[in-house]
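Here the complex is missing a single protein chain, while all its other protein chains stay put.
And now, chain A:
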Amino acid sequence: MAKSMKSMKMPMGGQQTNPVSPDTESASGLVIPMIKTKDCPKQLPIYTAALSKPAEDYLAAEDLDNIQLELEKLLSSVALRYRVLKLEYENIDKDDKNKDKKSKHSLQLLGAQTGEKQPTSPATAMTSSGKRKRDETSLVRKPKHATLKHTKNLHNKNSPLAQQTDDSMDCVPGVHGAGRDVQKPIPAKIDTPNKFWLSVEPYCMPLTNEDLRLLDDLMEQYNGPLVPPIPELGPHYSTIWAAEDMKEIQQASNPNANNRLKPQNNGGVGDMLKKADSIVDECVTGPLTQRLVSALMEEQLITNPADVVADNSNSSSENTHSSAAMSFRSLSMLRNCIGIEKRVKKELIEQGILDISDFPNNDEDEIHAEIKRLVGELSAIAEHNSNALKRLHEAATEEIKRLEVKRKLDAIDQEILETYKRTLQTKAKRKPLSPEEQQEIYRLTAEQKTLSDQLERMQAHQFPME
């Protein structure tokens, strides 16, 4: 009892758990679980012992437990065998009915390799040796109808081969929906790298003269002055408007106004007055003139108080609208007064009394300042841009030269390859190389070397980046 218990506990030959079979076995295919007669003594000892006794005898009571276990083992084997055979039968049936369908999934059934394999493999070896002739002929058919093996089967599985086929179909995108009848799945075309290189191409293309021309055009922009020079301060807008108004009135009152420039001056007193007023405001009120006149006036103040008073009143009226009595004087003054400020300034500078540097820049006002500031900025930017363009231009010319050398080098390479092929052919024919050919080779290689060196030197130039 103890012995049989021990044998029960030990994993028996037939019941070793080994769900994965070695590759050699799986390749051979269909496995029908069966305990062969010759394995019985090993796997079912009590059973065999019972068989040795006649059928009419009584089974030994103490063997009951063991017999139970052995019978259960047999039962399991039979049940599995039944399943396997049933599956096979159904598959053949299906194949028979549907001959188009390739049954690559079905007939490859993998049996679990068990310790039983050891007793059975010599058996199969024996059987296979006997069937060697037939094996050779049946090799072609092996994928479909493989040799049957008698082993204990753990699970009915599809062979890894069939599974791989199935899995490979599953993994391929786009084929899944197309059904499993597709012979060889086309791998999905991967387009992304092509797209990438296409997008990058414009930036990597070799330079041409056209690019140089483009650069030249760009540089031209910066050659001339950016903005026109700031014009002098024009007449005050009130002057201009007044002039325009007068024009209109005259045109309105006098249809022949175009020809009357001169008499215009001698027009109505009112007009004259208006004109005088505007001019007076403009011409005479320059600071230099004022200072001069005031200086002169003060001198006269001492000599002739009456005149001074009159002159004072005169001078004081400079900035105001003159009365009618004044108008005559102012008129005559006016004729001389046009541009007086400028003339005084000029005289003083010529006389050496005053210097240009003494004059504060009275052209200054906000707009002028603003314009000057902006012009300054623009010129700075323009300078920067033109410098960059110049550098780019230089680099481009360099690059073009380099490309030229490269092209020459490529051509030489091609020639060398051709020569090499010819040389090989000649050598294959076991003919010695002719001296011309040798010369050619030397020449080509020497040229290649020079060009390559030249290229090396040129590549040393780096485009400095700020």
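We adopt the following convention: a contact is a pair of C-beta atoms (placed from the backbone, for glycine too) under 8 Å apart; a residue touches a chain by one contact, two chains touch by 3 or more; residues count from 1.
The criterion applied here is as follows: contacts and distances are computed from a predicted model.
One chain of the complex is hidden; its UniProt record names it "SGF29 tudor-like domain protein", one of "SGF29 tudor-like domain protein", "Phenylalanine--tRNA ligase alpha subunit", "CST complex subunit TEN1" or "Calcium and integrin-binding family member 2". Screening A:Asp95, A:Glu398 or A:Glu415 for touch with the missing chain picks out A:Asp95. Residue-level contact of chain A with the missing chain is found at 8-9, 11, 15, 17, 19, 30, 32, 34-37, 47, 50-51, 53, 55-61, 64-65, 67-69, 71-76, 78-83, 85-86, 88-89, 92-93, 95-96, 127, 131, 134-135, 138, 141, 145-148, 150, 153-155.
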